[in-house]
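Left out: one protein chain. Kept in place: all the others.
First chain written, first letter: the chains are A and B, and each begins at residue 1.
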Amino acid sequence: MANFRPGGILSVVLVRNDNSATAARRSRRRLLGLAAVVATVGLVGAACGGSKGSDTGSSSSSGASSAKLSAATLNGSGSTFQLAFDEAAIAQFKEKQPAVTVNYGGGGSGKGKQDLADQIVDFAGTDSLVKPEDASKYKGGEFLYIPTVAAPITVSYNLKGVSDLKLDADTIAKIFSRQIKTWDDPAIKATNSGATLPSTAITVVHRSDASGTTENFTKFLAAASPTSWTIKAGSTVDWPTDTQAGNGNQGVASAVKSTDGAIGYVDLSDAKASGLTFAQVKNKAGNFEKPTLEGASKALDGATVNADLTYNPLWTDGADAYPITSPTWVLVYKNQTDKAKGEAVKAFLTYLVTDAQDVAKDVDYAKLPASLQAKAKAAVDSIVVGGSAGSSGSSTTTK
Amino acid sequence: MSAGAAVLTRTVTPGRRLRNRLASILVWLSVLVAVVPLTFVVVYVVVQGAKVISLDFLTKPIPIISRLPGPGMGPAIVGTLLTTGVASAMSIPLGILAAVYLNEYGRRNRVATAIRFLSDVMSGVPSIVMGLFIYTVWVLRFGLSAFAGALALGALMLPIVIRSAETVLKLVPNELREASTALGARTSRTILSVVIPAALPGIVSGSLLAVARAAGETAPLLFTIGATRTVNTSVFNGVNTALSTQIFRNAQLPFTGAQDRAWGAALTLIALVLVLTLVARLVTARFSRR
Partner (left out) sequence: MTLTETRSPGAEPTPPAPSPFAATTPGTADLLFRWISLASGLLVLLVLGLIAASMTKEAWPAFAHEGVGFLTGTRWAPAENVFGALPFVWGTLLTSLIALVLGVPVSVGIALFLSEFAPRRARRPVVYVVDLLAAIPSVVFGLWGVIFLAPKIAPLYESVASSVRSVPVVGTILGPPASGKSFFTAGLILALMITPIVTSISREVFETTPAGQKEGALALGATRWEMVRAAMLPHSRAGIIGAVMLGLGRAMGETIATALVIGSSPQITAKVFAPGDAMAAVIANQFGEASDVHRAALIGLGVLLFVMTIVVNIAARAVVGRTLQDEVAR
């Protein structure tokens, strides 16, 4: 009669089969053999893998650095649009100020803004503005917009055999609102007379998190094609149900890359790094523009900058402007109460708007126009550390 | 019994033989259907992971720039060992003690029945619910840390340890207890010096299996442990990371560099879990020769 034992794999904890010494020995031998295999695999793997080189790039040589700061850890979260730029800047900043560790976690502009409001992070990355009614939620008081870079939002797609798609705002709006469902739709054919479009179904990929990229993309659609784009623009959008979602710009890129017939909006840096193909978009002047840094810069030139350094480069005039150029800022509190952190934040942000501008294009971001750069630096300088005003690096006297 | 009615023929007709053969084939087929994908997955992970595994990979910090290839996953390994270790240190003793209560003191009382029942229920709670639970009672007050992750993992391990320990304790023959008591030993002395040592191999291997399960868990750590690029050996202070959460994060990135690190982490994790499971089996096979 078999024994009662509670079910589950734990029953194999107990020796189930025969109890002879030979069987025990045999099973032990087999186990040791298995263990040997596991160990060998591990060793072989370790032997075969060589050590890979380090990943940081060469340190910047310009001498605008201040004296070495004392140890501090800065945490930031928010926009994944600027994530690649931030990572590159952080890697280089580490070489200049080795005692300061900066962590940028991404998570979407919505998360960044919420985290900064709750004072869980020291700075937030965002591509979209804080709504006036939300300003009171920011526990640390007044905050500043520091523009850092700008970049095109690409309309990336995955369609075999089609490498040079041209789309206008109307068509894009219809695709993303699911009025157009297949690639061989007449509207798409109209702007792509030379291409052979298959009848594959279109899979729309959008963001699942609260995203500044989404906000800018939908603002563009609302401005450029108000009749076709009837869904409200914003950081979270009521997308049609038969669409897919990805986490962060990288998640959207990943989804587009792995699904045939997919289309999504991704920042240029991640789109290029993922090997995606992107479409040319018709701008206000009527020209089809590729998403390039030059196109982004032209769009920036056409935008008006407000007093608080916010601006809107979407759907601007300009013959060669790329119509879906997105701005991005770092949000930071004007009053930094912690001295070490405040100094570190100021130094890091100064770095972002001065030296880091030169590495922007290496990671496919457009640097700010000179005038905006100067205004950004002035804004960073106005950050008050520990209660007394002063430029970065100077010691503070009172708290 | 219908078998009686079905077999009142003198020979095995071709029809019956065919059905028997068919059933046999289907049964073998089902074994293949399980074995083949599993071997495939394991081989795939090993092959992909072996491409990146190196001493650097196991020790270097996680790269700042996620899209570039290169090592390492050192902080994640430390984090996994830390959270699993602390979780085990908390749940294994408590689980054994609870099993002792259930089997030695509570064979017939209602509290023990309730505990036994609820412990079974608790083992069915989804791991993400454990993570959310620790988030609401601990993280909201004390922040993210390796300890919060360990709490969630410990909560997951507790019912497993209780069940396996109770099973093993139940198998210790009563004669041992009676003999010890007859020699004048206190109950607690009997339990500690006679019963538990007798059950020790089973307890050890059951606990190791629970540890292996906890090491591979991701969902309980998602909202409790945070994320970091560098090694953090502090249990209570600051965010940490683990192999499982890193795999989850990197699996969603489109960059081959990140994906390669995910494969490497997956291979490390599988190796860790396999070693624990193998040791558990070895302990059983070597010591439970009854």
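Definition applied: a residue touches a chain if its C-beta (ideal position, glycine included) is under 8 Å from a C-beta of that chain, and two chains touch if they have at least 3 such contacts.
Keep in mind the model is a prediction, meaning the values are calculated, not measured.
Note on the chain not shown: across the whole complex it touches A, B.
Of A:G125, A:P147 or A:G246, it is A:G246 that touches the chain left out of the display. Checked against the full complex, the one of A:G76, A:G108 or A:G342 touching the unshown chain is A:G108. Taking the complete complex into account, B:G106 is the one of B:P61, B:G85 or B:G106 that touches the chain left out. The chain omitted from view is touched by exactly one of B:T190, B:T228 or B:T241, namely B:T190. What subunit B contributes to its contact with the hidden chain is residues 1-4, 6-7, 9, 12, 16-17, 19-20, 22-24, 26-31, 33-35, 37-39, 41-42, 44-45, 94-95, 97-98, 100-102, 104-108, 111-112, 114-115, 118-122, 124-130, 132-133, 136-137, 155, 158-159, 162, 170-171, 173-174, 177-178, 181, 186-192, 212-213, 215-219, 222-223, 244, 247-248, 251-252, 259, 262-263, 266, 269-270, 273-274, 277, 290. Mapped onto subunit A, the footprint of the missing chain covers residues 1-5, 7-9, 11-12, 14-19, 27, 30, 34, 107-108, 110-111, 114, 201, 203, 208-210, 234-238, 241-247, 255, 258-260.
Note that in this section only the chains that are shown with their structure count from here on.
For subunit B in complex with subunit A, the residues that touch the partner chain are 46, 49-57, 63-71, 120, 160, 163-164, 167-168, 171, 202, 205-206, 209, 227-230, 252-255, 267, 271, 274-275, 278, 280-282, 284-286, 288-290.
Within the complex, the subunit A residues that touch subunit B are 5-6, 8-10, 13-15, 19, 21, 24, 27-28, 31-32, 34-35, 38, 41-42, 44-46, 48-56, 84, 87-88, 90-91, 94, 101, 103, 105, 246-248, 250-251, 253-254, 257, 270, 273-274.
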